[in-house]
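With one protein chain withheld, the remaining protein chains of the complex are depicted in position.
And now, chain A:
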Amino acid sequence: MVSLQFHPANAKPMSLCPSFQTLNPTKTLKSYPKPRRSVAIASALQWNRKPQLAGETPRVVVITSGKGGVGKTTTTANVGLSLARLGFSVVAIDADVGLRNLDLLLGLENRVNYTVVEVLNGDCRLDQALVRDKRWSNFELLCISKPRSKLPIGFGGKALVWLVDALKSREEGSPDFILIDCPAGIDAGFITAITPANEAVLVTTPDITSLRDADRVTGLLECDGIRDIKMIVNRVRTDMIKGEDMMSVLDVQEMLGLALLGVIPEDSEVIRSTNRGYPLVLNKPPTLAGLAFEQAAWRLVEQDSMQAVMVEEEPKKRGFFSFFGG
């Protein structure tokens, strides 16, 4: 591990995350030079490198799906905290008006006193409604409304645009990422949530119901002018794919024609972490799904997409000493 630090700091594994050449990283951090893609061997991986933030800040990303229960909120929590761990300031907005859950996933449910509805009504200021995570102080949560209150949707979308503007111009600086957790469906809540977004992450599972909804939502997003849409395929089971009981990730991509931001394997740890209010990416040791979320966050920062997917599970080759437990 020590020897890795002597390698050039910007090399990346070609098989996992090379980006499209057309995507241009416009904003780079001062201390890190531009990535070079010439060295592509696994041993030249970087350790101390921070991912390079591409695009203009704040990056307003809506995480949507169409169908419910595919993992939008889980993705928001895990990608958001991964970004915060990488050193970027993140504001996660739970735009699910009636059925908010992001606070539960993050373990912040006891700290939500004010919401956007109170801000609009003038009961509190915006900075009072932002809930700062104690684990990662550059992560903040903002809920749209309390479970039994109603959002005046006459200017719901506009309200989110104002929020983004207000966050941009706040004293401690504009956040790098504003993640909007979109409600399921294509109702008024969906319209409200996608209003301020510049890019979208579409979460889907490899089943036809979810894919049909995802395709429709993608169409609506494109009609609304959001062109930068990437997808995360959630709850992938490689064993079922191998047995041809589940669509492979490449099949999903063929149906939707979207760039891949990440592939999240099915993991029982997801439910456990949800119950604990402790996002998966903070688990030590990291789980398979947590690692996949971290990789997705890394690609999101660099406006990157997957160039290879894990399609099949191979039995691990056992060495001579494996008989003795080695």
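Observations on the structure shown:
The rule is short, and it goes like this: a contact is a pair of C-beta atoms (placed from the backbone, for glycine too) under 8 Å apart; a residue touches a chain by one contact, two chains touch by 3 or more; residues count from 1.
To be clear about the criterion, contacts and distances are computed from a predicted model.
For the chain of the complex excluded from view, the name given in UniProt is "Protein MULTIPLE CHLOROPLAST DIVISION SITE 1" [choices: "Isocitrate dehydrogenase [NAD] subunit, mitochondrial", "Proteasome subunit beta", "Exosome complex component RRP41-like" or "Protein MULTIPLE CHLOROPLAST DIVISION SITE 1"]. One of A:91, A:131 or A:163 touches the chain omitted from the figure, and that residue is A:163.
Touching the chain that is not shown, out of A:208, A:271 or A:308: A:308 (per the contact rule at the top). Checked against the hidden chain, the listed residues A:104, A:188 or A:240 yield one contact partner: A:188. The missing chain lies against chain A, touching residues 1, 4, 12-17, 22, 40, 42, 45-51, 85-87, 97-98, 119-128, 145, 150-156, 158-159, 162-163, 165-166, 170-171, 187-189, 191, 195, 215-216, 218-220, 222-224, 238, 250, 253-254, 256-260, 285-288, 291, 294-295, 297-298, 305-317.
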